[in-house]
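With one protein chain held back, the other chains of the complex are shown just where they sit.
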Amino acid sequence: MRRRHLLRMLPIILICLTLGGCWDSREIEDRVSVIATAIDEKDKEIVLNVQVPIPKNVAGSGSQGGGGGKPVQTFTGQGMTISDAIDDIHYKANQRVFFGNNRLLIIGESLAKRGLSGVLDALGRNPEFRRREFIVVAKGRAADFIKAKPDLEQVPTEYVLTMLQNGIRDGLYIQEGLNDFYIDLTNPGNQPVLNYMSVKGKDVKWSGIAVFKQTQMKGILNRAESRSVLQIRGRERGEDIDTECIEKPGMISFRPREVKRKVRIDKRKGHVVFHITLTVKGAIIEKTCDVNVDNKKTLEELSHRIASKYEEGARQTLKKVQGVFRSDSYRLGNQVRAFHPSWWKNMNWGDDFAKSEISIDYKVIILRSGMKSG
Amino acid sequence: MRKRIRRRRESRKQNILQKNAEQKQKAHAKGASISSDIEPNLVYFETLLGKERSSDLNVRRFTIQYTTERKAGLIYMDGLSFCPGIDEFLLEPLMLMGRTLDVKKDLMESVMNSLLQHGEVKPTDNMEKLVDSLLSGDVLVFVDGYPEGIVVGLKGALRRGVGEPRAEAVVRGSREGFVEAMRINTALVRWRLRDPDLRMVGLTVGKRTKTPATLAYIEGVADPNLVLEVEKRIQAIKIDGILESGYIEEMIQDNKWSVFPVIQNTERPDSVVAHLLEGKVAIIVEGTPNALIAPAVFTQFYYSPDDYYDRYLIATFMRFIRLISFLISLSLPALYIAFISFHPEMIPPKLSLAAAAGRATVPFPSIVEALLMELSVEILREASIRLPGPIGPTIGIVGALVIGDAAVSAGLVSPLMVIVVGLTTISSYATPSYSAAISVRLLRFPMMIVAGIFGLYGVVMLYLLILLHLIKLRSFDVPYLAPYTPLRLSDLKDSLIRVPWPYMNQRPAIFRTSNIQREEDVKSDGQQQQ
């Protein structure tokens, strides 16, 4: 009997709910769905540029052919805080701006140098922003990124995203999304780094990594300099390396396939000493000189050369990171924290990193030399 | 004016009713018992059935050449009885061979022994029984001087032959399906199950239709309490007519308000036998090509006979497919609504772009769009069943394609919605049982409505309520969600995964079978009988 009462009540309740309800119901086409957000500063104010794809103009998705008009629209907002700037955009857009599909955050260089604490706080509190987002630092103004128009993809952000995804998968770029950035900030043994990208006309280019000390950007490591950071920090393979041939003019190109890292930690006179050994396995992919690479001895000689080339670059980078930036981009402090907690307690890694001694040794193993012999 | 006509009509009706009643009463008064005189008996039947107004009633008066001419009568319903047989096996001997009889013996005995040349011959003096037999197609024979009638079982109504089951097609397995004649159906079962323990209890349901029904079970396998309970519930049915087994189903099921079927119906004799072997009972009803199987649990509606005929891996895979299609048909439109209008961040960006583009021209919110499309699919489905013969499927497909395409190009619905609706409809047909599929189709609508109010949260909440209902539901005291809850590990052998036959050597325990072992069954039974 009671069941029947409930059955009778159910439609009434449903009707009540429909009358008052649907608070969160907002159709997908009624949302301005942001795909990329560029954050800049201008006269101590935040300037927000958001890129919104126009669904019906993006080819393949429209029901009426599509592909006609321009594929994206840009909105700009300005304000004292991020939320202020978002509100500013709200007043410019005909529908609610929705960040749930945002995939890329671009930070202007000058803002990054001033510090990102405010930006990160706003992003962390807003549930619409996901932690899986890509975040990069732009050379110059971030807004230029939003306006770049590569030909390969209709939506420029898609181009940058694919570029980042592929670069990270190949081990060429640093793997640091918003989530990693947050984690590196809170973990005192780590310091965040971000991919640093530049745009010129239609071309978007990866031009190194931006080194942060906490939320503040300290400087840039260019492509060659970033190699050792990539290898030590994330065991990524880094880009190909060229070295001079043995005794003969010409070059040899080596492509790393796999990097193994070994860190030994000691303590000497109150300083932490790191012995880092990196084993790089890879292949020769090009040679422009007359050397027989089938010879075991030559190969050994070559691998020594490549290793010393690596080491030289690594030392220069280390000098810059330790001396100029004074920020642990290698994530070495995390190892101290994990394995030597008693030392860690009495240390202030922010200062102590610069004082620690770090030695980097490379061991290169040439696995093969391509499809040709000789 | 009109009032007067109505009044006149009313009074005429009353008159006729009264007259009929009086006549019947008179007949009853006279013929409540069979008189030894033949004429009153024949007249009784003529008045009872209304001779002038029942053209299919045939009363034949003739004489048997015995020592003297003895009056005799033969009554049958034209069309229900086997007419050539009546002429050949009854009338011819009765009319011609009377003289050959031994005069010393009693006429009645001789008639029974040598003149009625048929297997099923029963004399009775119970008038009611005679009437019932007549109306179910038997032939009645009366001989003057004897206060009893002879029932000759010459039923011979023309019936559809055994054909393929239409609604429960299988790739591998028997092609025989039940027909309307109950006797053929019971034979189809008995032919497959040559077990002396198979019982077929005859019951009659319906005050006016007096529909015969058979309660089939295997003694020693089915729970005796279950058999008693089913029998009790069938006998307690108070209804004037049973035209389909569905009447019985609704009259005896536990929770009469549930959306879900708690008694299975099948038109496959092999499936009935399989269920009987699991310790369930089957109800076969005259005039219905669907047998009922009770008790039924939720999962049983998602098992097809081929699950047991095909190899176990294929069967398991098919069951997974059906589970997925069940989930799709129940919740895909609801999820579409939830994702499109509540949580677009959960769809991959490219898809969300496509969805937004597709919906740009749609004038309705997604809930209205979905309800509209689902409703039109339901209309198409209903119409294609009603459409005559061969054009049905054609119209259905053409209708779906043309309307769908036109709706998309007119911008009334988004292409994604058409995909969703198509997938949902196809999925719902992956369910082997039509009655289970239709209830899921029904539940889809409240699902869509809550999704339109609360999004994903609403969907989960409604799922919980449905779950509660399923948990409370029982079919003849078997929990509907068994063997999952309450959990029965031993019964999981034949659940989502079907293990190979050698390992399914036990009957499911949830049906409280009296004999859990499948293969020891025969042995122990044999011992019992010796």
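Going in written order, the chains are labelled A and B, and every chain counts its residues from 1.
We adopt the following convention: a residue touches a chain if its C-beta (ideal position, glycine included) is under 8 Å from a C-beta of that chain, and two chains touch if they have at least 3 such contacts.
We take it that contacts and distances are computed from a predicted model.
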item: Listed names "Ectoine/hydroxyectoine ABC transporter ATP-binding protein EhuA", "Ubiquinone biosynthesis protein UbiU", "Spore germination protein (Amino acid permease)" or "Sulfur carrier protein ThiS", with the criterion being the UniProt name of the chain not displayed; value: "Spore germination protein (Amino acid permease)"
item: Contacting the left-out chain in the complete assembly, out of B:5, B:236, B:410 or B:489; value: B:489
item: Touch with the omitted chain, as defined above, among A:118, A:188 or A:219; value: A:188
item: Chain not shown: contacting residue from B:233, B:343, B:493 or B:518; value: B:343
item: Absent-chain interface as seen on chain B, which is shown; value: 342-343, 345-349, 454-457, 460-461, 464-465, 467-468, 471-472, 477-479, 481-482, 484-490, 510, 512
item: Touching residues (missing chain, whole complex) on chain A; value: 2, 6, 13, 17, 20-21, 23-24, 124, 127, 130-132, 177, 179, 182-183, 186-188, 334-335, 337-341, 344
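The rule we apply is simple: only the chains that are shown with their structure count from here on.
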item: Between chain A and chain B, centroid-to-centroid distance (C-alpha), Å; value: 66
item: Interface residues, chain B side, partner chain A - complex; value: 257, 340-345, 349-350, 352-362, 365-367, 408-409, 411, 414-415, 446, 449-450, 452-455
item: Complex contact set, residues of chain A against chain B; value: 3-4, 7, 14, 17-18, 21-22, 24-29, 31, 33, 35, 53, 55-56, 58, 60-63, 66, 98, 100-101, 103, 128, 130
